[in-house]
Structure formats: structure tokens, C-alpha cells
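Working notes for the structure below.
Every protein chain but one is kept in place in this view of the complex.
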């Protein structure tokens, strides 16, 4: 679980190897942002926002870290990836 | 264990599936704030404050993330929840 | 492992239930600060600095969170404690 630096987006790692983004503008009614972030092939063990809030890194037991472009959080896109 | 951004509130995850809030204005005498945050049905595995300090997210093995409104920390209230 | 907000003090949780403080003014020669922080009766699972850098919280499997007063980091003192 990680908040974006602006506090309005929450990223949650799911047990099904996906990561979900949530709009918390109205915390009583969180709203899903975009499609689930898919690509990991094993459990997601960490989600970390870059300080500028536009990049999310997700680490997994599949030995990769995926990077996500959240410039438009309603349309998150895969940026790059690295081996861990 | 997480400090609120203002450093005066500490949130601790308990083994009994609750989360407790503590007033640290006087660190030598921490004082419980409000009632225990109840709702999770399995172990709490993470507590994270939003950057503004008014929202707390608690993740649990029950596959949910609960959001708490701490605008008045002496009366914490459940805001929303998301599936993880 | 946690850095104090000013970046000059590192707190490390040890396997022997103690927490150590290190002066990193000269990172090539870390120097122990004060005596080991003792009091936990089981493994230490988290160390977190308060944003002001003067208070450290240490969580343990002994079901307590101890608070430490680091106003004078060369003489760390136990502040308070809470049940988790």
C-alpha cells in the first residue's frame, strides 16, 4: 500500500499479481483508476511512488521491478522494467 | 508502526486485527486517541498515513485496505475501503 | 534500518533485541552513539523516526512499541511505550 505524494492516489498490491490504483479525492468513495496494472508473474511485494508522483515502481517475487507511467493516472502505462 | 506527518500521532497495528492511535504530544506519556480502529478480519500488515495526515490506510491479510478519516483524531471514523 | 530526517543518524535493529544508533557525519567511519537501546524482550521488527528527528519508535514482536528521546543522541533515553 502506498500513497502518491499528492495524497490523492493510492496504489495497492493485490494477491493476484496485479496492482490497483485508486482515486482518493473523496476518501469515503474510493474510485478505481484505469485498468489493473498487469505484467508481474508472481506475488507483488512492494509498491513505491517516485517523489514526483508520476512514476510507480512495483517489485515482485518474479525477480523484476516494473515501472509505470502515471502522468495520466486514468490511463496508467508500463514504462520500463529492471531485473532484481 | 507509522508517524503522522506532523509527528504527534502514532498508529500501531495490533495482533488482534485492530489499529490504535496514540497522541505523542508528550512522548513520555503516550495517550490513546479515540477507540481502536476495528473492521479488519485478519492480521493488519501495514499502516500508512496520507501526506496530509488526515487519512490513514490500513492493509490487511483479509484482502482489504480500509481508509480512516482522522480529521478529528480523537474521533477517528471509517472513510472507505478498497479490495486488494 | 532508518535514517533520521537530517541524514546524520542511522538506527539499526539488531537480532539481539537491541537497537543501535550510529553517527554518520563521516559515512566512511560510522561511530556508535550512546548505549544500545535495550528494553524489548523479543525481535525488533521496525524502527521509525518521527519527522522532527527527536523521537524514535521501535516496534517488536514483544507486542510493544517503545519510544526513545533522541534530543541528545549521544544520550538516548527511553521516553514512553505503548501496547500494540
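Chains: A, B and C, in written order; residue numbering restarts at 1 for each.
To be clear about the criterion, a contact is a pair of C-beta atoms (placed from the backbone, for glycine too) under 8 Å apart; a residue touches a chain by one contact, two chains touch by 3 or more.
Computed from a prediction, not measured in an experiment: that's the story for all the values here.
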Which displayed chains the unshown chain touches: A, C
Touch list for chain C against the chain that is not drawn: 1-3, 5-7, 10, 12-15, 20, 22, 24, 27-30
Footprint left on chain A by the chain that the document does not show: 46, 48-52, 55, 57, 59, 63, 65, 67, 69, 79-84
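By definition in this document, only the chains that are shown with their structure count from here on.
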Chain A and chain B: spacing of chain centres that average the CA atoms, whole Å: 22
Distance from chain C to chain A - Cα centre to Cα centre, in angstrom: 31
Chain C, residues touching no fewer than two other chains: none
